[in-house]
Structures are given as C-alpha cells and as structure tokens.
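For reference, the structure is listed below as structure tokens.
Complex shown without one protein chain; remaining protein chains in place.
Labels for the chains are A and B, by order of writing; each one numbers its residues from 1.
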Amino acid sequence: MNTRRWLLAALLLAGLGISGCATVHPWDRDLLAKKSMRFVPLPHETAVDDHIYFSKEGSTGGMDAAGGGCGCN
Amino acid sequence: MRTRRTLILLMALIAAPVLAKAPANAAKTLPDAPAFTLTGLKGDVALDALKGKTVLVDFWASWCGPCRQSFPWMNDLQKRYGGKGLAIVAVNLDKDREFADEFLAEVPASFTVAFDPSGKTAERYKVKAMPSTFLISPDGKVLARHAGFDTKHAPEFEAQIAEALPR
Partner (left out) sequence: MTPRWQLETTGLIYGEESRATVVEPVGRLTRLFENGRALSLGLTLDAITGASPTGALPTGQVVTTTSASGHTTTSSADATPTHPFQDFRGAVDLGWEEPLGTLVNATTSAHYSQEKDYASLGGGLKTSVDLLNRRFTLTVGGGVNRDRVFPVGGTAQGLASDTAARIPGDNPKQVVTGLVGLSHVMSRRWLMGVTASQARETGYLTDPYKVISLVDPVTQLPVAQVTEKRPSERKRADVLGSSVYHLEHDILYVNYRYYWDDWGVRSHTVDVKVRHDLSETSWLQPHVRLYGQSPAQFYVFGLTHGPPLPEFASADERLGPLRTATVGATYGFHVPGSPGEFTVRGEYILQWLVGQSAPQAANTTVGGNGLRGAAQAAGDDQGGGGRPFGTNIGSLLIGYTVAF
C-alpha cells in the first residue's frame, strides 16, 4: 500500500521532468514574472483556507514549494 | 537508514549550486561582440556605428525588477562618462512594445534604447539572466559580462567601465 503511494509521487515527478521540454529563455519569463503566476497567488486567502479546512477535515499538508518567477538576478 | 541517505543526497544537491558559482567575467581570449542593428526610439541603432567608443549593452525588460533599479545607475553613468567616450545601449526584450513604453514613461532613460522583441540579439549574446550587461571595448571585444544587477556590486562594475574608456 505504502509503496503504491510513493510510486504515485514518483510518477508525478517524472511527468514533471519529462513532459514539456520547451525552451524558456531568460527573456521568455514575462508571464512567469507576474505575481499571479505563482502556486499561491493570494497568500492571505490560502492561509485562511488552510485553517478552515484543517479545522473541518481530517487531512493536512499540501504546502506548496517555491518555483517559477521572473528568474531575475 | 534510507531516509538519512536521501536527506544527505538532498542536502548535497542544495549545496552544489551554492559552491559552484560561475565567475562573472569572460575567459582569457576576448570574444567579438556580436553585431546588431535594431529599431530605436529615433531611427535604427547599430553596434558598428559605435566603434571607437566603449559600449555598455544592457538587456532589459519591463517585468524585470532589478532592471528598474539599474536605470537610475545607467542614467548616472551616461551623465558622467557620456562625454568621455561611453555609449550605453539598453536593448529591450518585451514581447509587447506597449509595456516597454509604459516602463520608459515611468523610468525615463537618457541613454539609447533599442528594441529586440524576437530575442534574436539576446540569443546571439547568450544572455543567461535578466538583466545582462556587456562591456564592449572600443575595438568591439566583449571585456566583461554581468548577470543581474544590484546596487552593492555597481561601484565595482563602474570602476571596470572607467578603466575601459578610450584614451
């Protein structure tokens, strides 16, 4: 059971790496530079939601990683 | 046991890029600066026309935060070294000219601005970060390339520029 779940994680990871090897130059990051192009575009809303669902449901987690952005400096 | 090994591997993965920092300047033999002719604010801008001057070619875009900080610094350089043989060409890489115009209305430039929306010139210069600034000698060789901009390292760069001015 446990191995199957970690396999799911590995699969998602693989999909992440393999699919879409489009070239993205440093100057192609115009859209990615937008504040709304983030995993958590509205942090204050997500923080409140995390608290609501943590209180009302049995699951936790789902913390996002960093990534994307303008890639400047 | 396995978790510990994974953890060490992960930490090594994080440490590696920090330890292996690429040097800011180019190799020993100076490469030629790729030529370009781009549309400017008033007519075309060609690198060849600037032979004999020390040229600072800066690649920027409206969405790049550090670029916004570099403009006042470049305006200052233009004021102090413009008469001493320095030419600044700021090459804009916005896909939409409108965004570049908005930026220039907010942050005016006293130096030359050129437009490269297709990014072909940036590719020839092998731009790796935004902004990227290239210091070109009066005989057309790339003396230095700087990736990114921050006010802390600006004086160091300025000294390099002053050193490269034509005598």
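Convention: a residue touches a chain if its C-beta (ideal position, glycine included) is under 8 Å from a C-beta of that chain, and two chains touch if they have at least 3 such contacts.
None of the values given here were measured: they were computed from a predicted structure.
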Query raised in the report: Which of the displayed chains are touched by the chain that has been omitted?
Result: A, B
Requested in this report: Touching the hidden chain in the full complex, which residues of chain A are there? Just list them.
Outcome: 5, 8-9, 12-13, 16-17, 19-20, 22, 24, 26, 28-32, 34, 36-39, 41-45, 47-48, 51-53, 56-69, 71, 73
Report summary line: Residues on chain B facing the left-out chain by the touch rule are 10-11, 13-14, 17-18, 21, 68-69, 128, 148, 150-152
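Keep this in mind: only the chains that are shown with their structure count from here on.
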Query raised in the report: Approximately how many whole Å separate the CA-defined centres of chain A and chain B?
Result: 31
Requested in this report: Would you pull the chain A residues touching chain B in the complex into a rising list?
Outcome: 25-30, 33-34, 70-73
Query raised in the report: What residues of chain B sit close enough to touch chain A in their complex?
Result: 59, 61, 63-67, 93-95, 99, 119, 122-123, 127-132, 147-150
